[in-house]
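The complex appears here without one of its protein chains, the remainder shown in place.
We call the chains A, B and C, going by the order they appear; numbering starts again at 1 in every chain.
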Amino acid sequence: MIRFDNDYTEGAHPRIMEKLAETNEEQLPGYGRDHYSDEAKALITRLCDNDVDVHFMVGGTQANLTIISSALRTHQGVIAPDSGHIAADETGAIEATGHKVLVIENENGKISAAQIRDFVDGHWTSPIREHMAQPKMVCISQPTESGTMYSKQELEEVRQVCDDHNLHLMVDGARLGYALASEDNDVTLADLARLCDVFYIGGTKVGALFGEAVVISNSALKEDFRYIIKQKGGMLAKGRLLGIQFKVLFQDELYVNISRHALKMAKRLQEGFESKGINMHYPSPTNQLFPVLTTEQMDELSRKYAFQPWEELDEDRKVIRFCTSWSTKENDVEALIADIGKL
Amino acid sequence: MIRFDNDYTEGAHPRIMEKLAETNEEQLPGYGRDHYSDEAKALITRLCDNDVDVHFMVGGTQANLTIISSALRTHQGVIAPDSGHIAADETGAIEATGHKVLVIENENGKISAAQIRDFVDGHWTSPIREHMAQPKMVCISQPTESGTMYSKQELEEVRQVCDDHNLHLMVDGARLGYALASEDNDVTLADLARLCDVFYIGGTKVGALFGEAVVISNSALKEDFRYIIKQKGGMLAKGRLLGIQFKVLFQDELYVNISRHALKMAKRLQEGFESKGINMHYPSPTNQLFPVLTTEQMDELSRKYAFQPWEELDEDRKVIRFCTSWSTKENDVEALIADIGKL
Amino acid sequence: MIRFDNDYTEGAHPRIMEKLAETNEEQLPGYGRDHYSDEAKALITRLCDNDVDVHFMVGGTQANLTIISSALRTHQGVIAPDSGHIAADETGAIEATGHKVLVIENENGKISAAQIRDFVDGHWTSPIREHMAQPKMVCISQPTESGTMYSKQELEEVRQVCDDHNLHLMVDGARLGYALASEDNDVTLADLARLCDVFYIGGTKVGALFGEAVVISNSALKEDFRYIIKQKGGMLAKGRLLGIQFKVLFQDELYVNISRHALKMAKRLQEGFESKGINMHYPSPTNQLFPVLTTEQMDELSRKYAFQPWEELDEDRKVIRFCTSWSTKENDVEALIADIGKL
Partner (left out) sequence: MIRFDNDYTEGAHPRIMEKLAETNEEQLPGYGRDHYSDEAKALITRLCDNDVDVHFMVGGTQANLTIISSALRTHQGVIAPDSGHIAADETGAIEATGHKVLVIENENGKISAAQIRDFVDGHWTSPIREHMAQPKMVCISQPTESGTMYSKQELEEVRQVCDDHNLHLMVDGARLGYALASEDNDVTLADLARLCDVFYIGGTKVGALFGEAVVISNSALKEDFRYIIKQKGGMLAKGRLLGIQFKVLFQDELYVNISRHALKMAKRLQEGFESKGINMHYPSPTNQLFPVLTTEQMDELSRKYAFQPWEELDEDRKVIRFCTSWSTKENDVEALIADIGKL
């Protein structure tokens, strides 16, 4: 079985494995108070070109619930596209911290500044708004769960709505590398640090064994964040593991470089599908592809390849997700393309 | 200003006020351990014709959040129509207890057994269902927030889905009197007790100063319910106040009789609108009417009458809610009808 | 059975019952937006001599959990004496909103500024404080659950600690009338408004059918408080009921006057016990008495009187609570004293 079902099918980038081995016997303080964590934070802070706090966490759902519950009062909710990870894929993790996810219908995984503005205006002009959860935060993903990206202008528009309505803006960057490395992208880490109150840089899906780097720009959200990491179960005793990994990823631009490989593989694969007349359901320029296959095509490919059924368009046409990643092998992509050609 | 904006614009039915005055000096145990509460419970239990527990609570949101949080494990959610009170009008009260409200699109305030079945099947057939809140309860309203009602057959079909999928069925009966008293209704309290795991009988909107009677049929949900009432802030020190009110309401069929008056008033008012060519947006046979008015008509009526804007159909046509109640005065209805005639 | 087991054994003061009856048919807006609520708030605001917000809630546990969850971020806890209502008598209501109650050992129901300072210093000087809930609020009761009171000086000292450590100070005044009316008291409503961030004035135990008036001085805590009342299930549809009651209680000093009666009765009863050589366990100058009885004495009195076992000192000596209230009848006290005399 050759796996394209997600972007976490292998372990970590070899340089990370080497560094973990090399530092293994070093005695270090716990809970992220080690020098590797400090160095990794410094690297990220420099790229963010802003006065930010950086914290490392183990995974995405954990980062989402920790950030959101740290930022909201009990009656406040977070706006997200209905396709957003926090709305659709986290077993009610946000609600379990007491907060409603206020969903807006997505288009290709995105929601627009105008949609957000309408939603929030609707709240604040309602005479019975006290009977509704108060929108106080916006959580969008870059790239989205559909592989699409927000442009800098789109993010600036969203930021404007947030400023106008006193909302926090958060970006879930679980796959951020695959946006940063995209030719179509014009949003840098420094842009994110400037436009967001908080965002995170995903490691789990981009070269690390595990780990997300949370970057907080808003000083109100910086306060006491470590307490909340601990409370929500996210404070790793051997915080070094995260520091070391992110130090490796953010030295010599490894993070973006390995992401670029994933995009190259995705582009190659997309061409393979399209040359067979198979179209993409979402216009994704990143590492996730969503071809529309017939049931027969899907069954045929499933003999050799793992991929993820995404959505049924009708009885016979299904949207399927194929992921590439930093670790995707060129041979595997070529084998798949050859098999697509035979469909 | 003559008020039709909701069904709680006055105090309580005179017989309740009398009984409260008459018993005022009586010394009684606290927290609902008094004989009036016992007697009221016995009256309701008899009508439910089933082995039920009855508890009195102060209000609807409180009842909803107490019942739902008592019934669910942390990863479980409650299905409701998107128009349901728990989904739309309670400031995220259910989420604040940790549970996701899983919304299904309503039609005229209702959701069907087939919709629920599809939703739940979708969950249980998903290979990644562990990444989604597990549907474990269904909460619907009788009558609905749009004034419509479920028929006995519809409820039996919903019950069947619940049985097939191990779901609790809860009915929010904040306006239950106005369903019970409707000529179109074929669902009795005994039916509700048989078909639901738990439901409640609204007093606040049907003759009481305040209060809802929670009726629990499912023995698993009976256990320790008083602890949870206390924890959620709903255990009234002078529980007698609820016992006395519900005793009055359920003696001599007062509850249904005064509800019948509201329906008569609503019917009269609906005729008034329709004879002017103003149609109803929802086919409500109960005490809430939803005429579609032009902005001009709305403005004209708002000089003398209070009512609630509900929804904008377009620039000029608005759905408005008018409520009658047990206390609506015939003269006020006639005055309104006369003014509608002049529009 | 003559009841001294608590201070909510009867209904409401007759003037409240009259006013509720008199206003019963008046049509009013819901959710506390009526003119009675406004007038009651104005009366209380004037007595508080400060820029405060006033909100009415149904009960004490509800008020406690609403206030505390409105004021804390997820990682913060509330300091309370181990004898405090929120620590001991609310089924984990505060914890159910996500916050730890940080208990300090009480002396006669009170904790001192020095104890609080030590506790908070202990937190902030700990190198691993991020592993502990952060103390952010102090909740004490006036009078305490043991009937004792804080003096103005004691409260000022507590306030000083709160200022020094950025803590909110909250006073649970479920029985506040019985402190205000005490000869030993030097703390006014205006003092409470000045020294606390938030406190509440209990109606349930002091003349009302039910209801507590929450008084918020701290502007950060004022924001959006009505959302949170609604979310926690405490927003009464007929908010008028609370407005009317508190308007009556705070006109013509009714609140303090009827409290004075309870204290007179308590003093008389204490003399009855002491003249029989029965001593008080706590030095309560308010409406709760805690005589130490032998099992035999307790059994003898329990034939005619209801009271509450409080604590076992040893095999044969038990602390018992007797409450008087605004509604305690002089005859009943005299009868009890006579029976004490016969023990």
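We take it that a contact is a pair of C-beta atoms (placed from the backbone, for glycine too) under 8 Å apart; a residue touches a chain by one contact, two chains touch by 3 or more.
Nothing here was measured: the structure is a model prediction, and the numbers come from that model.
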**Study point:** Of C:Lys41, C:His99 or C:Arg175, the residue in touch with the unshown chain
**Key:** C:His99
Practice item. Have a look at B:Ile228, B:Leu241 or B:Leu269 and name the one touching the chain we're not showing. Key: B:Ile228
Revision key, fill the gap. Only one of C:Asp34, C:Asp53, C:Glu90 or C:Asp332 touches the unshown chain, namely C:Glu90
**Study point:** subunit A, residues in touch with the chain not shown (by the definition above)
**Key:** 1-3, 5-6, 8-12, 14, 17, 20-21, 23-30, 58-66, 90-93, 96-97, 204-205, 209-210, 227-228, 230-238, 240-241, 306, 327
Revision key, fill the gap. Note that subunit C touches the absent chain at residues 74-75, 77, 88-92, 95-101, 128, 130-134
Revision key, fill the gap. Contacts from subunit B to the absent chain lie at residues 31, 69-70, 73-75, 97-98, 129-131, 133-134, 224, 226-228, 230-231, 235
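What we mean here is this: only the chains that are shown with their structure count from here on.
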Practice item. Select the chain whose centre, defined as the mean of its C-alpha atoms, is least distant from the mean of all protein C-alpha atoms. Key: B
Practice item. With chain centres taken as the means of their Cα atoms, state the distance from subunit B to subunit C in Å. Key: 33
Check your understanding: On subunit A, where are the residues touching two or more other chains?
Key -> 74-75, 97-98, 130-131, 133-134
